[in-house]
Structures are given as C-alpha cells and as structure tokens.
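Heads up, one of the protein chains got dropped from this complex, but the rest are sitting where they should.
Chain naming follows the written order as A, B and C, and within any one chain the residues start at number 1.
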Amino acid sequence: MAETLLWVLPLVPTVTALAMLTTRKRRILSGLDVGGSTVLAALTFVLAREVSAGGPRSLGVFRVDELGLVFLLLLVVLTLAVSIYTVGWLKQAVAVGNMKAESLRSYFALVHAFVATMVVTILADNLGVLWIAMEGTTITSAVLIGYHGHRHGLEAAWKYIIVTTIGISFGLFGTVLIYAAAADVMGGAGAMSWSAIMQVAPALDPGIVRIGFIFVMVGYGTKAGLAPMHLWLPDAHSQAPTPVSALLSGVLIKCALLAIIRFQTIAAAACGAAFPQQVLLVFGLISVVVATPFILAQRDIKRLLGYHSVEHVGIVVLGLGFGGAIGTYGALLHVVNHGVTKALAFFAAGTAIARYGSRDMRAIRGLFAVAPIGATFLMLAALSLAGVPPFSIFVSELMVLRAGIGHGHWVAIAIFLAMVVIIFAGLLHHAGAMVFGEPRGAGRKAEAWSPLLAMLLLAAIMVLLGLTIPVSFDTLLRRATEVVVG
Amino acid sequence: MSAETIQTIIDDLGALLLFTMILIVAASQISRAIYAVAAQSLFIAIAGAVLATATGNVDLWVIAGVTLAVKATLLPWVLHWVVRRMNVRREVEPVIPIAATLVLAVAVVVMSFHLSASLGSVRQAITGNALPVGIALTLTGVLVMATRKTALSQMVGLFASENGIFFTAMAVTQGMPLIIEIGVILDVILAALVMTIMVLRVRSTVDADIAELDRLRG
Amino acid sequence: MTGDRPLGLVLLEMILLVLLGPLVTGAIQKLKARLQCRQGADVLQPYRDLAKLLRKGTVQADTASGFFRSIPVLVLAATVAAGALVPVLRAGPSAFPLGDALMLLGLLALARFLTAVGALDAGGAFGGMGASREMTIAPLVEPVLMMVVFSTALAAGTTELGALAAHRGTSWIFAWSAADFLGFAAMLVLLPAETGRIPVDNPDTHLELTMLHEGMLLEHSGPGLGCMLLASHTRQIVTLGLVAALFFPVGPADGIGAADLLLGAGAFAAKILVLATYLALVESSYAKLRLFRVPQYLGIGFVCALTALALRIL
Partner (left out) sequence: MLLTGTLLMAACYGAGALSSLLARWSGRLALGVGHLAVLAGATAGLGVSLGILLGTPGRALTRPLPALFPFARLSLSVDGLSAYFLLVISLVAVAAAIYGPAYLRAHSPDAGRARQAAQVFGLNVFLGCMTFVCCAGDALTFLLCWEGMTLASYVLVVSDDRDGENARAGLLYMVMTHGGTALLLVAFLALTERAGAFDFAALRAAAGGLDGTTRTTLFFLALGGFATKAGVVPLHVWLPRAHPAAPSHVSALMSGVMLKVAIYGILRFAFDLLAPVAAPLPSSWGWTVLVVGTASAVLGVLYALQQHDLKRLLAYHSVENVGIILIGVGLAMILWRREAAGGAVATVALTAALLHTVNHAAFKGLLFLAAGSVLCRTHVRNMEELGGLARRMPWTAGLFLLGAIAISGLPPLNGFVSEWLTFQALLGGASRFHGPAGLGIVFSAAMLALTGGLAAACFVKAFGVTFLGRARTPHAEHATEAPPSMIAGMVWLGALCVALGVAPGYAMRLLDAPTAGLLHGPAASAVVTARGPLVLSTALTPGATDATAISTTMLAALLIALTAMAWVLRRGSRRAPSRTAPTWTCGMSPTARFDYTATAFAKPLRLVFAALYRPRRAVIHETAGTPYVLRRIHYAGEVVDLAETQIYHRVQRGITALSRTIRLRSTGRIHGYIGFVLGALFVALLLFGVGQR
C-alpha cells in the first residue's frame, strides 16, 4: 500500500497538470486545481498513517521516512491552501488584467508540475534524483516567476535561474564527491542512495566528505536562500504571482533545507557532528544578521516577506547548528511553522496588494478600516513572524533558543536575540502602518471568500501549533529528529 | 592499460581542460568563448572514452557519446544561433578587466590544488588530478559568469562549470550511474532552453540584455 | 512606657496651642515693631482681628465651586489636628498613639494642599500665582525638614515627638552633639520658610510680587478668612513647637502633679519666646529674597541637615 503510494504521489500532480492542458475554462481549471491538491493531501495523510504505523518505506529511488514526511505534509497542506486561495485571487487578477485569461492553463499546469518536482525532491532517496528534481523545481518555478512577462518579472526569473543553477551545480559537485567517497567504500551499486550511504557513513573518508558537504552547503544553501547567497530570493519572491510566492517561500526553500539536512547527517556520521554544526551555525548567523537591515528599510511588502524568509531559514539552520535533539526538533518544527505562517503572510499581503493596487507599503494605509478580516490576518501573520506567542513560531524559536542556551552558545544567542528584537520592531512598524490609520486609495468592497478561507485554514494551523503540539505530530517530529541525530 | 597510464592520460586531459578554461576566460569575442567551451566538452568526451576503454564500463561510452552530442555540438550551436539571432555586441563585456579575471582564475586553480593536496586518500576514490581540475573548472566557470555582462557569456560560463563537474564525475573510479548522468544532462538542456527563451524574450520586449537588468535592488 | 500622656492631656495641649497661636503672632509683630523703632500694634491684635472676621459676612467669587466654602474648614481642622501631635507640657509617648513627626508634616502638607486648591478655585491670577509659588517652595522645604527629623529620630530610635522629647530628656545645649547643632542650624534656616516669613515670604503685604501665602487667601473673606488666619497662626506655633520638641527639653516626663505641668508650660513659653524673638530678628534684619534665590537659601539648610545626618550615621 505505502510502497504504491510512493510512486502514486508524484504522479498525482503530474496527471493533474496534464489534465489541465486539455481545457481553457477558468472554473474547470480551478476545480481541477483544488481537486488535485485535495487528492494529493488525502493520499499523503494515508501515507503518513502507514508510516507512523510501519516505519520508513522505500521503493527504488524513492523512500519516505518521518523526516521527509514532515516536509511532505507541509507541502501538501500549503498546496491545498494555495489552490483554494487561487480561486478568488485569479478572478480578481484576471479582472484587472494581471493574468491573461487565455494562458491560464499553462499557469495551472506549471504550478502542478512545480509541485510534482517538489514531491520528488522530498521523496527522493537517491541523491542524484534529488538533484535532478531540485533542478526541475528551478526550471518550472523560474518560468512561473517570469510568468507575468514584464521586464521585472523576467529580470527576477533570470537572476533566479542563473544563481540557483550555479548553486545547485555546486550541489551536484558535492553529491559527486560524497558518491565517490561512498563508492570507494561500498562499491558503485547503490552508492547514491542516502539510506545505503547512511549504513556505511562512519567509514567514509572524512576529507572528501568534508569538501563535499561544504559544496552541498553552499550549493543547496543558495537554493534555500541562506545569506550571503540569498540575493536572488527577494527579487524572485516579490515578482512571482502571489500563490507562487507562497509556494516558493513556504515549501521550496524548505526542500533545499531537507537536502542540506540529508547531507548533514552523512557528514555528521563521517566527520563527527561538530563539523557540520559549525558550518551551519555560521551560515545561520550570517543570514539572520544580513536580513535585518533590509527588513527595516524596506518599502515593498513582498520583498519584506522575502527577506523575512532569509531570516527564518537562518533560524532553522541555526537550530540545526545548535544541534542536539532539542535544536533539531526546534528546527524541524520551525520549518513547518514558518512555512504555514509565511504562506499566510503572502496571502494577506496579496489581498492587500490587490485592494490597493500597489506593493509599496507607504501606499497601503488603514487596511483595518476597509478590510477588517484580511487586516486581522495580516496582523496575526506579522506578529507570528515576529515570534510572539500564542503563535506557532514562538514555540519553535523557543526550542532553538533552548538548544543554544543548553549548549552554551552565548554569543550566538545574544546576536540572535538582538536581531530578532530589531526585526520585530521593523516588522511591527510596517504592519502597524499598513493596518491602522485612515484608509487612503482603497474602496471598501467586500472581501472575497476563498482567499479568506485559505487564510483561515492556515491561521488555524498557526494558532493551534502555537497553543499545543498534538501527540501524533510530536511523535512524528521526534522520530524525524532521531533520523537526523540518530 | 594500467592505472598509472590512465592517471597520466587523465592528468594531461585535465591540463588541456584548464587550458581551454583559460581560453574561455581570456576570450574577448563571445564566439571564441563558445568554441573554447565546445572544445572543452570535446576533451571531456575523450576523457570519457579513455576511461571507458580502461575500465570497460559501457555506461561511460554512452555518457561520452551524449556529451559529445549535446555539450560539444548542440549547445554551442544553440548559442551561436542566438548570437546570430540577436546580431549585436559580439564581444564579451567584462565587469572587471580580463587580466584581473585571469589572476583570480589562477588563484582559484592554486586553491583547488592546495585543497585536494590536503586530502590524502582522494586518489583511490577519484582518478588522478580530476578533483582539483574539476573544482578549478567549476569555480572558474562561475568566475566567468560573475565577471561578464552579457547573458550569453554567462551561459558559456555555466556550461564550463558544468564541464568541470562532469569531468570529476567521470573520473570517479567506480563510475557514475548512467541514469543519473542522463538526467543531469537533460536538466542542463532544459535549463539552457529556458534561459535562451528568456534572453530572446527580453531582447524582443525591452531592447536590452537580460543580464543587465538591475531594477530590483535592496 | 505607654501612658505618659493620657488622651486628655494631648487634647488639652492641642487646645492650648490653638489658643496661644495668635498671641505668638502678635508677639512677633510687636517685637518687630520695637526692633524697627515703631510703637506697633497691641500683642492681642490678632485676636481682635479674628473676632471681627468671624462676625463679618462673606463675599464669595461667583466662579468658585462648591469646594470653596469648605476649604477653610478643612485647612483649619488639619492644622489643629497637627497640633495634637506636639508635646507641650510633658514629654513621653502619648497613651493612645495619634501620629508621629511624619504624620505632623503630612497634616501640615494636607493643609497647604487644600489652601492651594482653594486659591485656584476662584480663578484669579493672584491665587494661582500664590499657589504656584507656595507649591514650588514646599517640596523643597519638606525633604530638609524630614532630614532634620531623621537626624534626631535616628538617635532616639523613634519618630514620635513625645518619645523624642523624652529621649532628649532635660539635657540642654551642653549635652548636644555636633549633629544636634547642625540640625538646629538647618531648622533655623527653615523656620522662616515654614512659617511664611521674610526672607522667603512676607506676611505683611499683599503686593503680588512678594506674596506667597497671602496671595492664596485673597479670595477668602469673613469667617472663612478668619479660619484661614487662625489656621496659619496655629501652623506657626505648631512648627515652633516641633522645633522645641526636637531640640529643647520638654517638661519632666515622670512628674504627674500640677507643679510639673506648670513647669512644662513655663518651659514651653520660654522656648516659643526664644524662637519668636529669632524670627522677629531675622524679619527685621533681612530683605525678602527673589523667588528663584530661595532654593539657594534652602540649599544651606539642606547641606546642614545632610551633614547632621552624616555625623549621626558615620
């Protein structure tokens, strides 16, 4: 059952994408969109139950363990939310002419192809397949980013595809090195399978693994938006259509993180845990620090959110770098929390942008007066991103902090907290300026239901995870943590 | 052939690859850079053939063939076609002087050899100097991308760095799985196509080189 | 040691203070006149004024609120209640504790607070000016007074005036420590300020440039003014009584008989007379200070008090 699911899951979005190429009607397309996502989500939950019952399953180059499952769940939930959101968003976008009605199907198809590549990335056990799928995500999402076709979109797409291709070509180099080290120990057959490598990881030659991990770290780190390789990220995330931005920020960079985590486990087994943690710690701190000034002095709301992703990826990596069960647990939890929250933030920002017809935060004023519900969601998302309880990110940041303090990284903790507070100030300043005050340049027309529904879904998850961690989810995270730290 | 001869051959090919790399860096005309990268791909195909005969690994024959077909023929042709299509600015426009780029390239090469020298047991995992050469090629290729203004020369740099990875991958003693190599090459082709489309599209909509758009900042 | 001063005695002393208050003012006026080579009014003049005022009718400002009528009453009550805390005839803690030096200062501050509020009620410029100035001086005086009290309280181990006096016993200047001298000096500096006299205030004029306390009484008339005047007389004698209790011996604490009470009364009269003479001398030998020189003037007292404390503690 579960094994079949392993190859069914990537097929679902692929089939959906192909089916979409057959029609031009917006309603049918939206229906297919939501339907496909729902099926994907349902199957994933079935798989999750299977795995929680029977442990990891593998089939050929595919393998699912709890670690991958965490990311997979995040992916399907966000995909579903995005599909629901797209219904109302698209109506408005077509109305104002942002999207051309005749070319919708290619858009939908591309989105689902994008999703398919991400599913493969998560399910891949073979590191080569992982790399191929990652490049696939780059190509599909690059087209989506440039989808609007105006010069800014194309510029962002070009920067994105060039820089990330360079990045993951480094990733490929690292993969080759790891493979070489593994093949040297276990012979060529299956020396690309992560699970197989993990069997012999302690025997690998630390020198090569070290070089390989550095290449992978920088390479996939570029894709994950770690500073200083992050520069493409705000451009891409700000220029993409809002639903795509949500997917990029919510899931894609997390897929790259998954790749990094996979290699981290190998490196930790081969060269001792201290080495990868050291590297991760440095990149995490750099990301948190670098993001700060750009968040403070930002004017474009979507770029603001993009830089925020840089910060939060930094926090995840920081958690991995602090290491230990707590740190890794916190990092994985933060992956989920940030994905959900950031998607919510992009949705809320998208509705605000659609209402005011501008991404400039100085133009968006008094949102609470014209669209109270959307404004509330925007404020909630901002507060959660800033790490305020009772929202989910507070919990994961707390875990990361615990790990840091537990391992006595006082300097890192000091820098981290200082930046978090400053970023909090900046973010709340921007959000407050947008939400409160007298409304300018926006009519008080009713808020469309489907975006609100999508936001409600995500906000519910956000608050739920902020108030409690359900037992099933906790066990999942614990097992995933064991996968990483053994 | 004995392992030593293989190693010497690989090392010589590596030297040739580095030479072509220097040509790419030093090329002042885009077309020359394209020829250089084609030649580089050709050498890599040869290296693949040599290793294939040495190890009797059939996959390597296929890979060598595909490399010859795609990277030594198809992609250079595409690039040339694009150059002809948008018939302006044949010369590469460096961001920093080419001499400075060369110096940096030398630094990269030195670093990569120093790096692999610091590793003891590379040689039984990866044949000969394939690792340092591969690192050098990869980084220098990216260096070229970082120091050239036009989109095409950036694509050239990208292919050069891909070549570096291929060379190392081939030289891995056990050989890479065929399917992976094929997938990688397919991805490269796809990426190249998408990039080409973008270049042409920007050229057609706003009459500018896509690599010079810099409105998104901060 | 409770029960030295039964409640009856305390109330008696209070009434005594209220009755003698105007006399002290009269005495000071007479002394001033003599020092300035004038005939001066009769010593009993303040009583006559009071009696007259209490008989007269009232003219009330039309803008004044309902509080205005009750202000003099409350002020008088607070001041007189403060009188109940000063040992006059006999030292020792009272049988039933009413309050200590802090409570005394608090009650005087309450009276001042209400006076200032009343001054603002009518809504004239003079009242406001007077209130503003009064409330500027008062916060500067209070800490110094506190510190003087502390400097003796730390020696006696209590802030209750009766007990303080009892602790001082019948010892006299020769038994003073250096701290006592400095504290007394600080007190002498403060006295004019606290009793509203030159060089801080001038009780004789209604010229708005010089007046503090008088300005606040401007809108009161008839019985109300009478109450306010009586209150300021009482305030004066209470302040003097405070100084006396802090620095001079009070009548014997152990004696019960009328003779002892008379002795205590005599001693009290003597002490008050001395201090009154001091005030008269200062008033007739100094000019009034500019308002913004006053802090400087009080600074002297502050330094003295601080030094006294330092000597007491170090």
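Here, a residue touches a chain if its C-beta (ideal position, glycine included) is under 8 Å from a C-beta of that chain, and two chains touch if they have at least 3 such contacts.
As the structure is a prediction and not an experimental result, all values here were calculated from the model.
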Chains in view touching the one left out: A, B, C
Contact partner of the left-out chain, one of A:Asp65, A:Asp125 or A:Asp235: A:Asp235
Which residue of A:Val335, A:Val420, A:Leu452 or A:Val483 touches the chain not shown here: A:Val420
Contact residue for the chain not shown (choose from C:Leu20, C:Leu182 or C:Leu218): C:Leu218
Residues of chain B in contact with the chain not shown: 95, 108, 111, 114-115, 118, 120, 139, 142-143, 145-149, 154, 211, 213-218
Positions on chain A where the hidden chain makes contact: 155, 158-159, 162-163, 166-167, 170, 206-207, 210-211, 214-215, 217-218, 221-222, 228-229, 231-232, 235, 275, 278-279, 282, 292-294, 296-298, 326, 366, 368-369, 372, 383, 386, 388-390, 394-395, 398-399, 401-402, 405-406, 413, 417, 420-422, 424-425, 428-429, 432-433, 435-438, 467-469, 471, 474
Missing-chain contacts mapped onto chain C: 54-67, 69, 72-74, 76-78, 80-81, 84, 93, 96-100, 102-103, 106-107, 109-110, 112-113, 116-117, 120-129, 131-133, 135-136, 138-147, 150, 153-154, 157-160, 163, 218-219, 222-224, 226-227, 230, 291-292, 295, 306, 309-310, 313-314
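Here is the rule we go by: only the chains that are shown with their structure count from here on.
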Chain-level touch network, classified as line, ring, star, complete or other: other
Inter-chain pair with the most contacting C-beta pairs: A-B
Chain nearest the global centroid, as defined over all protein CA atoms shown: A
Inter-chain centre distance, chain B versus chain C - centres from mean C-alpha coordinates, in Å: 100
Separation of mean Cα positions, chain B and chain A [Å, integer]: 31
Residues of chain A engaged with two or more neighbouring chains: none
In chain B, residues with contacts to at least two other chains: none
Residues of chain B defined as touching chain A within the complex: 115, 118-122, 124-126, 131, 134-135, 138, 142, 145, 151, 154, 158, 161-162, 164-165, 168-169, 172-177, 179-180, 183-184, 186-187, 190-191, 194-195, 198, 201-202, 205-206, 208, 210-211, 213-216, 218
Touching residues (chain side chain A, partner chain B) in the complex: 126, 128-129, 131-132, 135-136, 138-139, 142-143, 146, 149-152, 154-159, 161-162, 165-166, 169-170, 172-173, 176-177, 179-181, 183-184, 187-188, 191-192, 205, 207-208, 211, 234-235, 238-239, 294, 297-298, 303
